[in-house]
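First the structure, in the form of structure tokens, and then the observations on it.
Note that one protein chain is taken out, while the other chains of the complex remain in position.
Just so it is clear, A, B and C label the chains in written order, and each chain counts residues from 1 on its own.
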Amino acid sequence: MSDKPHDYCGIFGIFNSDDAAINTYYGLHALQHRGQESAGIVTSWYDPAKGFPTMPTHKDFGLVLNVFNDKSLFKNKLKGTAAIGHNRYSTAGSSTNPANIQPFRAHLKGGNLALAHNGNLTNARGIRQRFIQEGVLFQSTSDTEIILHLIARSQETDPVEQIMDALRQVTGAYCLVILTDTQLIAVRDPNGFRPLALGRKGDAYVVASETCAFDIMGADYIRDVRPGEILVIDRNTVATGEPQSRFLPPQPGTGSSGCIFEYVYFSRPDSRIFGESTDKVRRRIGQFLAKEHPITSFLRTKGGKQPVVISVPDSSNTAALGYAYENQALGHDCRFEIGLIRNHYVGRTFISPGQEMRDLRVRTKFNIVRGVLEGRPVVIVDDSIVRGTTSRHLVDMIRAANPTEIHFLASSPPVVEPCHYGMDFPSPGELIANRYDRDVVRIAEALGVDSLHYLSPHGLVAAVKDANAADFNYCTACFTGDYPVPVTTGVGKEENELS
Amino acid sequence: MSDKPHDYCGIFGIFNSDDAAINTYYGLHALQHRGQESAGIVTSWYDPAKGFPTMPTHKDFGLVLNVFNDKSLFKNKLKGTAAIGHNRYSTAGSSTNPANIQPFRAHLKGGNLALAHNGNLTNARGIRQRFIQEGVLFQSTSDTEIILHLIARSQETDPVEQIMDALRQVTGAYCLVILTDTQLIAVRDPNGFRPLALGRKGDAYVVASETCAFDIMGADYIRDVRPGEILVIDRNTVATGEPQSRFLPPQPGTGSSGCIFEYVYFSRPDSRIFGESTDKVRRRIGQFLAKEHPITSFLRTKGGKQPVVISVPDSSNTAALGYAYENQALGHDCRFEIGLIRNHYVGRTFISPGQEMRDLRVRTKFNIVRGVLEGRPVVIVDDSIVRGTTSRHLVDMIRAANPTEIHFLASSPPVVEPCHYGMDFPSPGELIANRYDRDVVRIAEALGVDSLHYLSPHGLVAAVKDANAADFNYCTACFTGDYPVPVTTGVGKEENELS
Amino acid sequence: MSDKPHDYCGIFGIFNSDDAAINTYYGLHALQHRGQESAGIVTSWYDPAKGFPTMPTHKDFGLVLNVFNDKSLFKNKLKGTAAIGHNRYSTAGSSTNPANIQPFRAHLKGGNLALAHNGNLTNARGIRQRFIQEGVLFQSTSDTEIILHLIARSQETDPVEQIMDALRQVTGAYCLVILTDTQLIAVRDPNGFRPLALGRKGDAYVVASETCAFDIMGADYIRDVRPGEILVIDRNTVATGEPQSRFLPPQPGTGSSGCIFEYVYFSRPDSRIFGESTDKVRRRIGQFLAKEHPITSFLRTKGGKQPVVISVPDSSNTAALGYAYENQALGHDCRFEIGLIRNHYVGRTFISPGQEMRDLRVRTKFNIVRGVLEGRPVVIVDDSIVRGTTSRHLVDMIRAANPTEIHFLASSPPVVEPCHYGMDFPSPGELIANRYDRDVVRIAEALGVDSLHYLSPHGLVAAVKDANAADFNYCTACFTGDYPVPVTTGVGKEENELS
Partner (left out) sequence: MSDKPHDYCGIFGIFNSDDAAINTYYGLHALQHRGQESAGIVTSWYDPAKGFPTMPTHKDFGLVLNVFNDKSLFKNKLKGTAAIGHNRYSTAGSSTNPANIQPFRAHLKGGNLALAHNGNLTNARGIRQRFIQEGVLFQSTSDTEIILHLIARSQETDPVEQIMDALRQVTGAYCLVILTDTQLIAVRDPNGFRPLALGRKGDAYVVASETCAFDIMGADYIRDVRPGEILVIDRNTVATGEPQSRFLPPQPGTGSSGCIFEYVYFSRPDSRIFGESTDKVRRRIGQFLAKEHPITSFLRTKGGKQPVVISVPDSSNTAALGYAYENQALGHDCRFEIGLIRNHYVGRTFISPGQEMRDLRVRTKFNIVRGVLEGRPVVIVDDSIVRGTTSRHLVDMIRAANPTEIHFLASSPPVVEPCHYGMDFPSPGELIANRYDRDVVRIAEALGVDSLHYLSPHGLVAAVKDANAADFNYCTACFTGDYPVPVTTGVGKEENELS
């Protein structure tokens, strides 16, 4: 996909490791694609000098590599054998308030607690307003702080009971990693919107949004944290090899509903999420796309030069490969090629030119390989089309290489609705599909291509289920408007921020 | 004084000024001596784009000049005609938590509220522990946040009533400036521990810890905020010229108890505090010191070269002048001289040398003027002696100029007890008077001087009262252990910090 | 290639453009892969306020996007219609001296001159030592400054004559862009070691190390600057459409000798260098590799699962595609796959772990796609093998996915000799081929692969010439030790640095 929806967050936790903080650093680095605006690590450490348990913390705006650029942090500050970490994407405006950087940490009556969250609550607005009436002070605009207040105010005494108490009051999408003075607790909402996996490295237990965080440190995947599961890892777990589990009740009227966009775009291809390799699923999506829209179905000139199938690197590489090879398997002549080169040095600080060179931001990210495209039919496979701006510019660049025809395929349906479970799409009116009344011919025209083809919602789900045998359902709300959990959020999120 | 106790804080507020924020900036700059670790300004601004009142905020670690080094801040961000500001000294450890930087800001059920505080609560620990039991989250380790929680949780609906409700529950020393969406509120605790003055510049009202903040902007002093007064300035005040006043009940069993150390050391000599010019009071203290310890009472060699009276610049300049001129008035030959030069470029980043040059930190701050000291009796007048380390190094430097004798006079009694009302002294065991059993002869020996003389507690109070005719009493607890308000604080202040 | 030799530099120049500086910025961004440690731009501007021509300059350590992160630079500082720019890789140690950042600028007797250089002089040491004897001061350790001194000291009066005078005295590899107050001059050494292309955008002329810098701004490629050519672009060129050319005499006993490593690794695949598309040449290299080492020649298990050909992204993508498709064309069953994922967020600030996790630096850059590799023969095609460390770690990671066999192919011969023309290889003793006596079996063993195959020097040159029909020869010294220009450089480069 070229106009990315904003990633949400990556979370990581580790228990019983002599290198807890530095492994968290590596894990967060592997999860960097899930959030680039801030990063943080909290460890649990019994400080003998103080005589009580502490939670050393380091967090700041920036990429993981920049926030943690001082080796002495790990030696001198982030001590202890358990840690949690968080990568965050922050929406415009909130990014200037450092109070929003996670993990959050608090001292509760029972001891220290730190918490990191990936997702979005659907009843946050109501709880927040009620709390303000009661005189509760908020320091951030994050939903996460609501969970923290609920835990702090619970009448229960055991941390796990407090957490259950709190989570029974919230609805929506959330994966949590929580650190207490003696436990690492991982939680996934009853619908399982967001992925969360459990792994192990030697005697250490790890949890992470994606398994690529396990690979970087050589940890093994055990299983996913289950929808609604509150998984508690403590000294007893280390001794017995068995984490304890509690389960939250299902959100009324719904079953599982994993975010299918994770498979379409968000997750790294080398990760296993919802129990299955993203690469495998994404390739199957490409194959189903080939079945729905074989190359022969739209190619104008038959018998000309061999068509080339290209991806928009790197996000649609796998789907494009799946599409090309499936076409070949179906007997349709074509070849996968690298027709676009991605610049590795793209950053946020790019200075935009004036009106005359509006496509330059895209040109700083991508360039064409003219020899691959010239004089041939070109089939672009992208993972999704959101705003369409980048796609249009890419098509223009490709057109300049004089291909005989250009076709654009999306390995997902048109994005037409907002996500209320943590994904930050542009407003509905900015979505290209909506701007052209969801009329594929007009969208194709707007993109400047000879034809445009989307994978159908049914085809997408079928592909995912074909690749992933698990008994698990998916949320496709951004394509279909079919929201598994009702939403009561609204404006006014920023109205109580203590600073 | 050479080993300063840490200053506490400076606070400032302004209402009905087109230049509210920049005047606050100037005011904080004038109050810089009261806190050098962080600075912040909050304004009240009805944002027409948003359609509701906001409180733009800018605050950071650093000196005022560094925190506010971007002119556009005042134009583009800190809009509005009312503002409050705060300079803060933060004790070791807490200085790394940006959540402790004041003013604090919160959205309460009735609207926005911002608050800046100078002082120390004596029942903070109990309230904090109770709140934690109830599930209240703290983001800072500051007493100030306790006041904010108390206000937020008040059942009252009017902000002034909420504030009164909150303050009835706390004891100790506090001056507050509070901004609501329509008011500037200034509060001084019933004992009046810390100074707070009311002023006016044209149609604008100002409040500040010291009147030097009025002078920098050309505002006129009206009167002090009275002990226990809750002074409310709003549009009505502007129209009528009359602030409204409410009063808190006195803290049981006590009357007024202004911090006498303000006159001894803290306040700038060009400020008027507790209703009287610091310079005048400090000079009177020097005169009373001359009466208690005239130069003839300790000078060994009579009839030798004229003795020189020197100050430790700049804090004891006025007292030294008062001492010298009173001696002259009493017919004792002596001369005020500048025998120590203070380096203007001293900063926090100084790199200390090894063991061999332990006095070098003092040498980077001060140097002697040899010609002034050589071959004469030297009388050093300092405002106070706390840890004694700097004093000892200064004496060594002066000794190197070969004076005939060296006498050390403190324009205050020995510091022997901790302050519970906001002043950050070293622990009692580190105080030089305690290390030598409050034995003046032994302390003199430790300092390396021929004789040492302190102003008596009675003399200090008498001098202050002689200069300041107001019906007002003073706290001398750090000299006498006589605490006007009982104390229940203790350890554990940092135990609930949300971050 | 996984252990990259250090890139040298990218240079860019533009004449007669209203957006000279910002286009240079875009050009340098496209050339970022040629040098990541510093960037600089110099423009030529007649300052009416001063009444004489100036050369505004901005340069610093960092990536182009970071050095130029302030839009006002282009509006207010880097004015003028002509500009040159430079990206630099600086070898360890010199990177702390800002005096080494190019372009260099000087005021000569005839006016201003700025110069940027890509390459390495072979007689620098002798000239430098002679100059030091004569009392010439050097401010940098760069060869480039030698050229500047030679120009400044020339007895000629015309800048082009001064430049010719200077360059007749140097030998080695150099591409230069030079700005005078009225001209843009582009120079390529008589052997043509480094690429340099001429382009045009409307009435503006551009020169750049690679044509990808033209694509980013929509400029058209005209032709290469020829070996030995001194190409002068001025107002006359704009009027007539004809740059003037002068030619340097050939370096004795040699013809053309373009750096073949540009095609193997350095240049971007979307660039045209030495007159031909890098992608086309690199693909042909992959094809020739398939002819020399077809997959059937080393595959142990015949008739098993289909072998996968993978690249080390992104540098060997094209060669791997060429290899895979040529094998298919030859009837050998295999499939190109993406088996390694490259992390986009790798940076210089990575904190290395201890001994136990030595491969972690590689893991932060790459991860495997297990499903692609498991249970199959895996053929890795990399562009070159230098130190071998990264290759070894990649093989270990791939091995963990349980492929049936692993074969490693390099699309170039073993690197065994140093480069004296600008490429910064490790010392010969660190090269893996030398560490194992250039014995392919032992190197394969060291890498942990089942077999290892290098493209032969003859095969490499044949592939390049097959793809690029131009009458042009190549330097293969790093593979063969056959140096086209003799070398007199040695140690001691840093011995005269004015700072």
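In this section, a contact is a pair of C-beta atoms (placed from the backbone, for glycine too) under 8 Å apart; a residue touches a chain by one contact, two chains touch by 3 or more.
A quick note: this is a predicted structure, and the numbers were derived from the prediction, not measured.
Participant: In the intact complex, which of the presented chains make contact with the chain not displayed?
Facilitator: Hidden chain, whole complex, touched shown chains: B, C.
Participant: Pick from B:Met55, B:Leu179, B:Ile368 or B:Val386: which residue touches the chain that isn't shown?
Facilitator: The missing chain is touched by B:Ile368.
Participant: Going by the contact rule already stated, which one of B:Tyr46, B:Phe61, B:Phe298 or B:Tyr325 would touch the omitted chain in the full complex?
Facilitator: Candidates B:Tyr46, B:Phe61, B:Phe298 or B:Tyr325; residue touching the omitted chain: B:Tyr325.
Participant: Residues on chain B that touch the omitted chain in the whole complex?
Facilitator: 19, 22, 25-26, 29-30, 32-33, 36, 63-66, 68-71, 74, 212, 215-218, 268-270, 277, 279-280, 313-314, 317-318, 321, 325, 335-338, 341-347, 349-351, 353, 357, 360, 363-364, 367-372
Participant: With the missing chain put back, which residues of chain C would touch it? List them for me.
Facilitator: Interface with the chain not displayed, on the chain C side: 57, 59, 98-99, 104-109, 132-139, 145, 148-149, 152-154, 495-499.
Just so we're on the same page, only the chains that are shown with their structure count from here on.
Participant: What is the graph distance from chain B to chain C, where chains are linked when they touch?
Facilitator: Tracing touching chains, the least step count from chain B to chain C comes to 2.
Participant: Can you figure out the chain closest to the middle, judged by Cα centres?
Facilitator: Closest chain centre to the overall C-alpha centroid: A.
Participant: Report the inter-centroid distance (CA atoms only) between chain B and chain C in whole Å.
Facilitator: Result: the chain centres lie 63 Å from each other.
Participant: What whole-Å value do you get for the distance between chain A and chain B if each is reduced to the mean of its CA atoms?
Facilitator: Averaging C-alpha atoms per chain gives centres 51 Å apart.
Participant: Would you mind pulling out the distance in Å between where the CA atoms of chain A average out and where those of chain C do?
Facilitator: 36
Participant: Going by the contact rule already set, what residues in chain A reach two or more other chains?
Facilitator: Not one residue of chain A touches more than one other chain, so the list is empty.
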